[in-house]
Structures are given as C-alpha cells and as structure tokens.
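Here we show just some of the chains, and they stay where they sit in the whole.
In order of appearance the chains are A and B, and numbering begins at 1 in each one.
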Amino acid sequence: MVSHKGVDYTKILKRYDVEAQNETTPESVAKKMLPSDPTLKKVAETVLYMKFKDVGPAVTEALKTVKPLSVINDGLVVGMECVAKLYAEHIYYLPEIMMAAKTMEIGIAIAEKQIPGGRETKGLVVMHAAEGDPHDIGKNIAAVMMRSSGYSVIDMGKDVAVTDVVAEVVKSKPMLITGTALMTTTMTAFPHAAEQLRGKGINTPFMAAGGAVNRDFAESFDLGIYSEKAPQTPPIADKIKAGYDWRKIREEWDNIVGGA
Amino acid sequence: MSVTRYTKMAYSSADEMVFGTAKSPVSYGFGIKVGAGRVIPELNYAPRPGSEKDPARLAKEYVDYISKDVLERAVTVGFPDVQLETEWVSQMGTPKMAIPVVEGQKAICEKYHEEYGINCAVRHTIPDQREAGEEGLRTGMKGHHAYPEALFKAAEVACENGADVFSVETMGGKELSDYATTNGDVVAFLFGVGYLGSIDMEYVWKEFVNICKKNKTIAGGDTNCAGANTAMFMAGGYLDNDVQRTYSAVTRAIASARTLVAWECGASGPDKDCGYEGPIAKSIAGKPCAQEGKNCQCAHCDLQGNLMAQVCDLWSNESVEYHPEFGGSSVQCWLGSLGYEVSLMNTAIATGQEKTLRDLYMISDRSRGPEGYVLAYDNAYKIGEAIAKEGNNLYLRSRAAGITAAKLIKAGNEAKEIALTNKQKDVLVNIIKDLEALPDSEDKFFEYCDKKYSDLVPLYNKKNYGF
C-alpha cells in the first residue's frame, strides 16, 4: 500500500475554496444594505436570517406605521437583496436562498392583503420543464429566483406537453415563457412550442434553459433566448420589462448577463 | 424473490479491494466477464436532438452511428472489451421506439464479435417515469401514465429483445431528496432516500429480478442518481455555491444503503457508473460495480476524477452527446479516453502493480473534497461496516452510514487530512447533531418524519411506500 501520510499535496491540488473563503459575515453586508428605519430593518432582518416564525409578527407590527407597499419593497425585498448579495459572495448558499425566499413570501402575503387590488408584480412568467423531461430542480430554483426578484410565476411543473404550454400562454399572456430541458431529446419541444406561438401571433420571448440547452440551440429558433444559470434570469426579465424583444436580448446577451 | 439482507462484509479488509476484481464476477453478452481480473470500458451516449422523431431514425442513430462508431474505434485501437450502455430516452417508453434499438444493438455486437473477436455487450438502463404525489409509485394509485405497470413493461421490452445487462435509476424518495438538497435538510434526505427509497427499491427490484431471470438478462443494479448525484452535482466544485460538499458527502453514504437493496433482491451487479457509492456497496456485497470519474468530463466534472477508479470493474464516461470532433465522433473520442485508462489499470494488474495504481488514484483526490474523502476505499470500507452492522434495519443502517461518514470527515479535518471551509464545517456539525438527535426506533422515526414532511413537501405521500 502506498501511504498518503506526509504527502506534499501542494504538488497535486490547491484548495482554492478554503483559501478563498470569504470571512465577511452576513452582519457586515447587512450593515451596509439594511434600511436605517428600525421597523423596516426588523422586517428585513427576518428575511436575512430566514426567521419564518418571526416574519409574520414583524410585518404585522410594521404595517401599523408603514404603508404595505413600503413594508414589501423597503423591508422584505431589501432583506432578500442582502441575501442575493451574500449568495453572490459565497457566504450564503442555495438553502439560505430557498429559506429566505420562503420567509419573504410569507411576509409579502400578509402585507399584500392590505393593498387594495393586490400588489402589482414586475410581470408574469410561465415556467415549465419540457415534455418527457423529469429534471426540474433547475427550474424550481429559477422559479424561486424569479419570485424573489418581484415577478409572479406560473409554474406548470415538469413533463409538460407542448399544447399545454401554448394554451397556458394564450390564456395568461405572460411577459416571458421559460422552458427547462436536461435531455437532448426533450429540448426539441421548445422550437415546436415557439412555432405554434408564432402561429398565433404571439411574440413573447421563450427562454430555453437547462443542462442540455446551449446558447446556439436556444437562439436557433424564433422567440428563443438563452439563460445559463438561474440567477441570470431576473436581469434578462428586467430588460424585457424595459421593452427589449427577443432579438434585442440576443444581441446584448453577453452584456446583460455579464454581471450575473 | 426473497430478500437477503447484508449483515457481513464481503471483504475482510479494505486493502483487499482493488479494481478489476470482485468477489462475485459476472459473465454475459459476447465474451464479457466483469470483475474477473480486468477492467472493462463502458461507453454511454445520448442521441442527437431530433433523432427521437421516429423509430427508424432513433434505431439508426443508436445502432448505425453510435454503436458502430464505438465498436469500430475499439477495434482500431486494440481494446479487447467494450460495453455499450443505452440510457433510454423518454420516447422509448413505447415498445415501437425501443425494440428496434435493443435488437439492433444486439445484432451489431454479434457482428463485431464474430468478425474481430472483440468482447462486447449492451446494458439497457430504462427510465423510471413514475411520479410521486397523487400520481403514485405503486399500482392502484392515480398515475395517469399508469405506472408502475409501464415501468415493468419497459423492463420486459428491454430483457426480451436482447439486453445483456439491465439497470434502472429509480425515483423512490426523490420528492424528499429534492427538497432536502435545495433546503440543506439531511433528515429529509435520510427519510426519503435511506428509508423510503430503500422500501421502494425492494418493491420494484423483486419484480425486475424476476423479469431478468425469465429472460436470462443480467440484473445489474440501481443507483441513487436522483438523490446523492443531484446533491454532488449541485455541490459542484470550488467556485460553485449552491450546496455544501460536506452535505453531499453524507448523502452519498446514506445512498449506499439504498443501492444495496437491488443486490439484496437478487441482482448480481454490475451496478451503474453514476452510483458513486460503488466502493461502499462493493465492500459489503463483493459484487462488481461500474464507476465514472476522470473520463466522464464530457458529462460532468467532480472532485474525485481519479479516486473513483480505485475499485471499479467497469469504467464509464457517464454520457456524451453524439457529435463530430477532430478526433472522430464524440463517442469515439471518449471511448479512446476510457479505453486507455482501462489499459493502464489492466497493465497494472498484469504486472502485479494494481494496488499501487489504486492508491495513486485514491491519494490524488483524497484531500480534494469531502465527497472523495468518504469514498476513499479505506473510509468507504468503514462506512460499509457501519451499514452491515445494522444490516437488517433499513432506517438504522442508513443513519449509521450518514453518521459514520460525517464523523470520518470531522476526524479527518481535525487530523488535517482534509481541509474544510468554515461553512462546510458548520454544515457538518449540524448534520451530526441532526442525525444523532433522531430516535433509535424506526416507528418513531417514521412518525416524526411523516408529520414533518407532510407539511413541507407537497408531493410527499406515504401511500407511495405502502404505508
């Protein structure tokens, strides 16, 4: 047996993860980003620290003095922005995102009730995993990211037939459709769906994503745009909201996702 | 079929395990002998987009393009053996799509075997398209796709038409492992994969083994791709930040207790390449296992590319999409990579240096990350022992696997054998705490989890597991 004791590992590998670990704490990021108003700060902190038991009381308390839309945008959403920042800096990881998002949603649900006619989101997105494709984790994560950036989402689930996707789009008129495929043999559903949509005069961008899909494929059919990673979706959606059509998204893709 | 639980180790020491040899070798196909003193390359591929459109096109893609290219290249470079693996695309759920592929691959193997004397065989890995929730994993539930009947039907189609080896990556427990991994909840993983997943494995594998027996197909095995691989995949490498690798390492150990069940139901191995739990399972059962690593970069890159070769019997590329490269088609390029690695291993065997090479593979990645650390064959053996000790209890053995893995990492970190980031350490400490806090009684465990996850995981439905 060759012994591994005393081996000089520096020749073999470098633990960049350990060397590069970020000693920043959630607190130090929070200090720079959290609202100064103590009531809103408390709300934001429940999201930042994923306290889904505390978020209800904190929001209810805040609503006594602060307008509901401000509780959402200047409290809950700011907390989530801290979380996103911490995620980008490798201090928070996926579970924190998931739990913080859940916390935020509980808070929003309470605040929203006080807004006549409900809260207006940035826009509606219809999401699904392709017909025949059971891989849905990526889509689920992307859905959470979209919700936490202020979009409303209709999540149609996985293995969704092309006809169902088209019907849903016709019905609910989203600003963006997303499809996830992790198999080379299921991603072919996207151009079909896009074609049927075009046939009905619908020009909504169709974002093709998921492990099997690459940018070339996503841009090989009309309406198709690409997103590589879940966190890239909100910046793209923001551009669509700002009036970009699918052609313009394609042209500026590198710049749009550059920061994400 | 009866189920015989493992309560003893197949090997008397970790050092006894090595690539190319298993306690119980298996022969099949055209001259293939797995675990009988040499390693065999196993090549897996995905058809090009569009080839799924009709049966003729799909069969042409799999047989005339992919299989032919692979066999041709194997002969060109002088590889004595090659195994093909077809992971069925969802369209192969209908026999009309599946049969020409299965028959065609059998025929082309025979042709090359006769023409050149190359040893070859095909593994068919059918998809488990059952869905949790109301849909149902068992008969008599709502399943609009009428599963699990469709699953067993697919197994029959594969075995009756020429599969040499049969495998599935079953879904039992996936609704919980998806939740567990995205939320960092190791107890949910233990409940879903270690416990419920094992129960589901038993349900389906008894039937699979029957079908295989009837058709003289080798019942290979299962892997927890949906659980531990998803975790590992998402934990990624040093620049990824979704899932902690200490979490992923522990899920791997838990998954190994589930993977064993196929073999306990009478399957013989080789199990599937993406079952990174192979070293643990092999240490307990002595059955041959397929593995992947260094030469599966086409499919993914993990932190134990060399280490996974340490005790493999088949060496796989996981999967590559069929397309052209300067060096030939993609399947040929990756076969070349696999084949040369296998040649190196077999050279080591032929010169009596196999343990040295095994150790080099292992040391290369032992400290690269916690996942490789627990799979290093000495640690894998210890996890195996923990499982065998509680072999008769599906819950306790998976928990023991998880705790043992976690503690091995902790001890290794303290001994400066394996560095961890602070975050990895925090998560590890919590895992040990969470797993140790669980009740020792299976019933109490079930009760606790059933209640907790009924709330948290909408798709969870105990009926799927016969409760």
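The working rule: contacts are C-beta pairs under 8 Å (C-beta built on N, C-alpha and C of every residue); 3 or more make two chains touch, one makes a residue touch a chain.
On a predicted model such as this, the values are computed, not experimentally measured, just so you know.
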Total chain copies in the file, per protein type: A x2, B x2
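Criterion: only the chains that are shown with their structure count from here on.
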Distance from the mean Cα position of chain B to that of chain A, given in whole angstrom: 31
Chain B residues touching chain A - in the complex, by the definition given at the top: 15, 46-52, 89-91, 127, 129, 131, 171, 178, 181-185, 230, 234, 237-239, 241-244, 321, 355-356, 359-360, 362-368, 417, 419-423
Footprint of chain B on chain A - complex, ascending: 1-2, 4, 7, 9, 12-13, 15-18, 20-21, 87, 90-95, 98-99, 132-134, 136-137, 140-141, 159, 183-188, 217
